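Got a structure for you, written out below as structure tokens; questions coming shortly.
The full complex has more chains than appear here; those shown keep their coordinates.
Labels A, B and C are assigned to the chains in the order they are written; within every chain, residues are numbered from 1.
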Amino acid sequence: MIRLQNKLDFNYGNIKIFSGSSHPGLAQEVAEYLGVSLARRELVKFPNDNIFVRLEESVRGKDVYIINTASAPVNDNIMETLIFCDACRRGSAARITVVMPYMPYGRSDKKDQPRVPITARLMADLIQTAGADRYITVDLHAGQIQGFFSIPGDEVSSFHLLSEYLLEKKLENATIVTNDLGFAKKGRNYAATLDMPLAFMEKRRTSNDAKSEILSIIGDVNDRDVVIVDDEISTGGSLMNTLKAVKDNGARDIYVVCTHGIFVGPALERLKAQPFKEIITTNTVPQMHAKSMLPNLTVLSIGPLIGEVMARVHDGRSVGEMWNE
Amino acid sequence: MIRLQNKLDFNYGNIKIFSGSSHPGLAQEVAEYLGVSLARRELVKFPNDNIFVRLEESVRGKDVYIINTASAPVNDNIMETLIFCDACRRGSAARITVVMPYMPYGRSDKKDQPRVPITARLMADLIQTAGADRYITVDLHAGQIQGFFSIPGDEVSSFHLLSEYLLEKKLENATIVTNDLGFAKKGRNYAATLDMPLAFMEKRRTSNDAKSEILSIIGDVNDRDVVIVDDEISTGGSLMNTLKAVKDNGARDIYVVCTHGIFVGPALERLKAQPFKEIITTNTVPQMHAKSMLPNLTVLSIGPLIGEVMARVHDGRSVGEMWNE
Amino acid sequence: MIRLQNKLDFNYGNIKIFSGSSHPGLAQEVAEYLGVSLARRELVKFPNDNIFVRLEESVRGKDVYIINTASAPVNDNIMETLIFCDACRRGSAARITVVMPYMPYGRSDKKDQPRVPITARLMADLIQTAGADRYITVDLHAGQIQGFFSIPGDEVSSFHLLSEYLLEKKLENATIVTNDLGFAKKGRNYAATLDMPLAFMEKRRTSNDAKSEILSIIGDVNDRDVVIVDDEISTGGSLMNTLKAVKDNGARDIYVVCTHGIFVGPALERLKAQPFKEIITTNTVPQMHAKSMLPNLTVLSIGPLIGEVMARVHDGRSVGEMWNE
């Protein structure tokens, strides 16, 4: 038997965390969690709409994290992230991790009709092409999007954060309702953890008129509180449908839970006008404006989770153990 | 204004169709649909378990299709397909299309726990590495698996084939029941096309004992016929659960519909012992043995659909138009 | 001696030309030049800022051209182009050519300071990653950007178009002045073709104050007409400097010639207020608004040149012969 040399775990260099322009508040929160300062950088959008990035600190041999989310303007934020990667790569970073809490184009994840793109795969390819070595994100629209990447990555789940918040409410006589049939399996996880029954919103087009739809709730919500769950609220259109359907079926208090509170277009006006008991989301995108509009909006910060994952990725410690897995 | 030269559509060379060893009957059916003969090849498995392929016809400048499905022995069939691709590539084929009606490892399509592979993505990478230019498959476990490929491909849907067969049965008072919550959205498509209500099988572990499960049907099946739908039946385990649950909830006749009737392990014995009215599947894998075991098994041939897609791929005509899209 | 089979030139399939949303007028002009109709497509920007493309005609086995320029909003137009490529690739196009008359990020073509990106190279990589087989563009900021691409491409020169227009003016006693020392060599080409002397604008920072600059004209412009040449006018800042310098040095009539009249930020207001005799540019970006603002703006259409190059690319005929090379 021989003795191997004593080894430390693999060392990717000291940490450097850059914030893109999309969500500096979250980046700051993460940096504070990690006890480090955000690295300095110059971000310019020239009058000709071209984005320019200059790193004001050396990244040579460093373990670099670029925190940028895909809130609007989405394509500017994507390009900024890619350009950031290129600057870090050419600046000789030892490792580059793109931290994009809300990954865009998640709903464009398959060809469900002819001659459409799979933009979520394209996103993965672009990020790799720009030089990223890893990614960190929160709750992909479909878990399979992990497989669109060749580089390793960590998908952080907001499930524990959100379900624990709900557990503390000690709701009784409540039912989980999935806002979309594609979320049925994740809805079941909420139902199981919260020990509630499960119901589904089904939307079906009527045969004679393509515009008119039949909305039905499969499962029982009558005289019960309802927790509508989904991964993302965008314009709030389907949520309005579900709200109507559960109300028509006799529901009492309505809670809404989602990871990504995107709230675009008419969303905030719509939600404000409706009698939701509480809308619970996270700050994977900035929520300042939404909070000022919706008094019953609860925003749970995803920052500590992202920070903890980054610490473990940087240190080479297990991320899975965060969930006792 | 100038005049462009008259052009034909792009020409990938004459067609050559090879059958792997997994499903010669389907390959033959496709070849007959297309009015061509299968190309000759030598397939050997040496005593040392190494597979050898020799093409007995020149593929130089030809549009080659390799028809091989992923029935057991799965890994032999995968390797055979990859080796086939290599032989065609080095034999200077103009284009190579892998036709794999049942794509293996579809359920390994995301990291739903730490430190597991995404083997479905690996499969896509292996097929591309071996030299395939395109793929054709039937009903992927998740549509997102399309995005695991960089090469273009055509996912043939068995939905029209199966739903038209069901329509002709003119079932009344029947309910669609999805065997798995991940199939909820596709279950809705069956329900809408057949104009039936929808119900879901939910399986939940009880808190005190990891082995014991609570099975429930969400939606109404009492005193109704039931059509259980899923993409694949493997050991039949979940189907047994669903069967029990719908029976307990008062269901009458039970139909089962799935694209991929894999029927492995105890499946055929289990299914044979149960009072299913009819089990309907396709021949994406060989069904000879299953048909001899299950008198109430109906196998719809996927051959003409695959043949038609291949004809359109070869000719450069729209595949989407097959579905009026 | 043997006889080879009779061959046609390589055939990339019938032509399909799509217009992105940035410059439909130019796409229309090109289509008319080629005697074909633009292919139908659906372009949507969803409320969540995600772009969606659906091709409304089959591209299977077709020779596809996507015409999209990089006018503002630049990053939206880039992403739209990439998504378009992905849709065409997955739709089984035989060949995809990105026609981007004005290529963005051209000035970010080298690391002239530490820790900056080379975004022009990134652009080339992104276009290739998205599936483009070729590109066509007009007057890159630096010819070396061709080398950023691995795929073949055609850089169309506007030099003949612009210089012939100037020749017809039969200017006498005129001097070519380059607006930027990086354009010196191309300025010499104008001077040689028009048989005019050459002068240069030099800008130098004074040692004691970083903001103040010394502007000087190297070469003789006194009592002469002046043709200021550059590849691009963006905000018009340097042009204002050159204008002042040549005026201070006794110049008479001032003409301005550039390929890309981007005219962003304060450009149109600035230019309008100055006594330029004529500003000559092309429509590599839309010029409708600029034309309404600047009465002395002449826009030469690049459409026929692009159309002719596309015809030759499609037919497999020499592009170099267009310039007798």
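The rule we apply is simple: a residue touches a chain if its C-beta (ideal position, glycine included) is under 8 Å from a C-beta of that chain, and two chains touch if they have at least 3 such contacts.
These figures come from a predicted structure and were not determined experimentally.
Visitor: Total copies in the complex, given 3 are shown here: how many?
Guide: 6
Assume only the chains that are shown with their structure count from here on.
Visitor: Per the definition of touch at the top, where is the C-beta contact count highest among chain pairs?
Guide: A-C
Visitor: Rounded to a whole Å, what is the gap between the Cα centroids of chain B and chain C?
Guide: Computed value for the inter-centroid distance: 49 Å.
Visitor: Can you work out the whole-Å distance between the CA centroids of chain A and chain B?
Guide: 32
Visitor: Among the residues of chain B, which ones contact at least 2 other chains?
Guide: 146, 318-320
Visitor: Please output the residues of chain B touching chain A within their complex, sorted ascending.
Guide: Spelled out, the residues of chain B in touch with chain A are 109-115, 118, 120-121, 125, 142-148, 150, 155, 181-182, 184-185, 187-188, 191-192, 195, 198-200, 202, 204-205, 207, 218-219, 318-320, 323, 325.
Visitor: Would you pull the chain B residues touching chain C in the complex into a rising list?
Guide: For this pair, the touching residues of chain B are 1-5, 7-12, 134, 146, 152, 312-313, 315-321.
Visitor: Going by the contact rule set out above, which residues of chain C touch chain A in the complex?
Guide: Those residues of chain C that touch chain A are 46-56, 58-59, 72-76, 78-79, 82-84, 86-87, 90-91, 104-105, 107-108, 111, 113-119, 121-122, 125-126, 129-130, 234-235, 262, 264-266.
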